[in-house]
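Omission of a single protein chain aside, the complex is shown with its protein chains in their original locations.
The block that comes next holds chain A.
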Amino acid sequence: ILNLSFIFFLLTGGSLTKLAYYSTVQHKVARVRSFDHSGKDIENEPLYEISVQEEITARLHFIKFENTYIETCLDFIKDHLVNTETKVIKATGGGAYKFKDLIEKKLGLKVDKEDVMTCLIKGCNFVLRNIPHEVFAYQKDSDTEFRFQTNHPNIFPYLLVNIGSGVSIVKVETEDKFEWIGGSSIGGGTFWGLGALLTKTKKFDELLQLASKGQHTNVDMLVKDVYGGAYQTLGLSGNLIASSFGKSTTADKDFSLEKQSSPKAHLMVVTGRLIPALLQFYRIDDTFFFFFSPHLRTIQLQCFILWQGEVQALFLRHEGYLGAIGAFLKGAEQDNPNQYSWGENYAGSSGLMSTSPDVYPMQRTRSGTFDMLEMDRLERPLVNLPLLKDPSTYIPDTVDLTDDAMARKYWLTCFEEALDGVAKRAAASQPDSIDALQRAEKFRQKYWNKLQTLRQQPFAYGTLTVRSLLDTREHCLNEFNFPDPYSKVKQKENGIALKCFQSVIESLDSLGWEERQFALVKGLLAGNVFDWGAKAVSDPEYVGFLLQEGPPHKCALIFADNSGIDIILGVFPFVRELLSRGTEVILACNSGPALNDVTYSESLIVTERIAAMDPVIQSALREEKLLLVQTGSSSPCLDLSRLDKGLAVLVRERKTDLVIIEGMGRAIHTNYYAALKCESLKLAVIKNSWLADRLGGKIFSVIFKYEVPCK
C-alpha cells in the first residue's frame, strides 16, 4: 500500500518522461516476541507471541511514460505529494526546459534543473552498485539472447555511450570525474524523425514495430551489391552495409518504405564506427558499458555486432532510468541514499523485453509507454563476505536457467504446480483476516503472470535462477500483505523441538567421540530422510573433517536454514560441540522471513530458551563466544556478495576460518560452487528427485561438501 511520497524527481527526456520518486510504503511485517514465562513453563502454551505490525520502508519508484501523459502524471504527483516541505523538484534532460513552466504551475514547486550527463552517470553508478545482473551482453545467434554479468566490485573506468535523441560518449573514471569524448547527432531522434517522414507511421513504438518487421537490405546497398560477394582483400563480409539507403536511388519505381522496409539499422552504424575509434584513442581496456536508449536497443544490438570482436559491448537492464535515478540521487543528497543498499523489488518491476518483436506483442506495447522499476531500501548496507576467494568472479547461483532450457522448463513448471498450495497456505496463515482469500488469489495471479513472463522472456529480471524464482515469490507475497505465511508453523515446530532438546543432548553426550561426530552430522541433516549410501558421504575428505583431530577452528560461521527441528536439534547440538572444542560460533539467520526458514528474531528467542536449559550455550552467550547475527537477506537462498555489513565486520574481527552452509537453497541452488578462502562445509538433503537426478543421485541423497582451499 503506497501511502505517501515525499521526495520525487522528474526526468523529462525527448520523448519519454521518467519519473523517480521516493515513497514510504506501509506494509505488514510479522514480529515475534517472547512471553514472560517467569519460570513457569506451562504445557501447550506457545513458545512466543506472533504479531503482525505495520512497518514503513522506503521505496524508490521509477516510472517511464510517453510525454503525452505528463499532465496526468503531474496530477498523480499532486495528489500524492503529502510532504509540504518539498519546495523544489529536480528535473533533468531536454524536457526539463520544455516542461518547466507547466510543472511549476501545476505543482507550485520550483523546478531545479540538473545537468543531464551528470545525472546519467550518477544513476549508472547507482544501478551498477545495487542491482545484481544489471549488466548484460547481447548474443545475436545464441539461444540465450542476453548474457548477464556479475557486478565487478570496482566499476571504474567505463565508457558510457548514451543514445538518446543524439549520441554522447563519456569516459567515466571515478564517481565525480568524467569527460565528454565524442558523440554523434545521428541517434534516436534521427530514427524517429526520418521514420516519421518516410513512413505513414508517426509514433515511436509503431516505428520500432515496423522496423523490426522490415528488411533493410531492400534499402541499403550491401557489400555484396557492390562486389557480388565479400570484399575479400579487406575481409569485409558481403552482408555488411556499404551504403545506407544506397539502394533507394536505383530501385527507381515506386519505392516505398511502407512495404516494411525499414530505415533502422544503418542509422546506428555510425556509432558502431565511432566507438572503436574512440576506444583506441582513449585506450580504455577494462570495462565498457554501452548505455543505450531503451527503445533503440533492438537497433543497437544489430549494429554493434559489426565491431563486437574489437570491444565488449555491454548493456544495462535499466538504462532508461539512469537519468531519473541520478537526478533523484542529487536531490536526495542530504539523505544520502548511497549509504544504503537497495534491492530490486521483483513484484513491482516490469522486466526487460525481448528484442524479438513476436514475443508477447501485447506486453511489449504496454511496456513501451509504461514501464516501472521499484527498489526497496534495505535496512542495512550489504557487502561481500570477506571470506570470498574472488568477489569479482563469485556467482551465487548454481544453475543458470536462462542458459539451461531443460532446467528452466522443469523449475518453472515446478513453481507453477506449487503455486496453488502456496496461495492456500498464505490464506490459511491469516484465518482472522476477511480479505485473506482475495489477497491470496491476487498473489496467485500476480506470481502466475510473472512465471508466464519468465517462460517467454527468461532474462526479464537478469539471469533466471531458482533463487530469483523464490525471491520473486517472496516479493509477491509481501506485496499482498502475507509477510510470513509460515509464522505459525514455525512457532509450533520450534516449540516441539525445544521440548526434545535436552534428551537429544543427553543421548549425544552418551556417545563416544567418533560416534558422536557422525550423530551430529546426522542431526544437522535431521528433519529429512537421508540416504547414507550417497556417494558424497564416503568421500575421504568428509571423513577427514569428521575425524579431524588437529587444532580446533578459531571461529565458525554457520548459515542456518529451517526453523524447528533443523535449527534446534540439528544446528544447536553441532554448535555446542564446536563451542566445547573451543571454536567460537557466529550463527547467521535471515533478517526477514522466507518460507519456514528461521529468522534472526526467532533465533534470538530460541537461543534464549536453549541457554536456559544448557549451560554450555549459556556461558558461550555470556562470554560472546556464540554470536547471533542477521544475514541482511529475506531469501531462502544465499548471496554471499550481499550480506549484512555487521556480519562481515564480525567475521573479520573473529578471524573466521570455517564456514558452514546448510540447506538446499543456500548450499545447492546457490553456493554449490562458491570458493572461499577458508575451509567450508556445504550440506543439504536433496528433496527434489529431478535435481537429485541431475546431480547423479537419488532423492533424499545427502550433499556433504567439505572443501579446503588450495594453499
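The rule is short, and it goes like this: a contact is a pair of C-beta atoms (placed from the backbone, for glycine too) under 8 Å apart; a residue touches a chain by one contact, two chains touch by 3 or more; residues count from 1.
In the analysis below, contacts and distances are computed from a predicted model.
S.K.: With one chain of the assembly withheld, which option in "COP9 signalosome complex subunit 6a", "pantothenate kinase", "Exostosin glycosyltransferase 1" or "Adaptor related protein complex 3 subunit sigma 2" matches that chain's UniProt protein name?
M.R.: The UniProt record for the chain left out of view names it "pantothenate kinase".
S.K.: Among A:231, A:448, A:518 or A:700, single out the residue that touches the unshown chain.
M.R.: The one listed residue touching the chain not shown is A:231.
S.K.: Which residue, A:26, A:154, A:185 or A:449, contacts the hidden chain when the whole complex is considered?
M.R.: A:185
S.K.: Among A:69, A:156 or A:245, which one touches the chain that has been omitted from the display?
M.R.: Only one of A:69, A:156 or A:245 touches the chain omitted from view, namely A:245.
S.K.: Which parts of chain A are in contact with the chain that was left out?
M.R.: Residues in contact with the chain left out: 14-15, 94, 97, 115, 117-118, 164-166, 168, 179-180, 182-190, 192-194, 196-198, 202, 204, 219-221, 223, 225-229, 231, 233-234, 240-250, 252, 255, 257, 266, 269-270, 273-274, 276-278, 280-281.
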